[in-house]
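Step one of this worksheet: look at the structure below.
All protein chains of the complex are present and in place, except for one that has been dropped.
Let's look at chain A:
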Amino acid sequence: MSEQRKKSGLSVRAVVATGIGAAVFFILMKYIAIPTGVPNTNVNVAEGWLALIAGLFGPVVGFLVGIIGHTLTDATYGAPWWSWVLADGVFGLLLGLSKRFLDLQGGDLTAKKLIQFNVWQIVANVVSWVVIAPIGDILIYKQPANKVFLQGIVAAIVNILSVAIIGSILIVAYVKSRPKKSSLRSE
């Protein structure tokens, strides 16, 4: 019976991962911010968490965690700034595409995979913060181009560093906690 009824939409695990993922994202955004010295730019630990959760559960969960988490964070500071909310969603979506080649559940992580991941996260960061966020600011809010691109570039650099450090640490720690695929032998 259950085979015949094709389940529509998200799996239960994906729904829960989205909910909890966004809650943790929100808490990390609110409580852990490590200042870089430049005013108003913090190393955002939350983006590293987004990288892990997107890498584990795929693009749809990554997108939703980015959107929900960012909207809630913005809402408690005042009002959602939609162009950056969307950029965070796209960032989660792009990182979710790394699920395929990372295969974190499988439990073995090579240096090659880590480098692939970091190259990919740089691409994702540049697309989200240097392309989508500023263009959204220009189209939606009619802001001057050089101001929003400067903001975007600073955000991209900070987030690239944050994901490279925190994201990589989380991924390595996660894989270490998993049993290796080859750890069981039939006798």
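Note that in this section contacts are C-beta pairs under 8 Å (C-beta built on N, C-alpha and C of every residue); 3 or more make two chains touch, one makes a residue touch a chain; residues count from 1.
Assume contacts and distances are computed from a predicted model.
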Not-shown chain resolves in UniProt (candidates "Phenylalanine--tRNA ligase alpha subunit", "Energy-coupling factor transporter transmembrane component T", "FAD binding domain-containing protein" or "Putative tricarboxylic transport membrane protein") to "Energy-coupling factor transporter transmembrane component T"
May I ask which residue of A:Leu72, A:Leu109 or A:Ile132 touches the chain that does not appear here? A:Leu72
Residues of chain A in contact with the chain that isn't shown? 7-13, 15-24, 26-28, 31-32, 34, 40, 43, 45, 48-49, 52, 56, 64, 68-69, 72, 75-80, 82, 140-147, 150-151, 165-166, 169-170, 173-174, 177
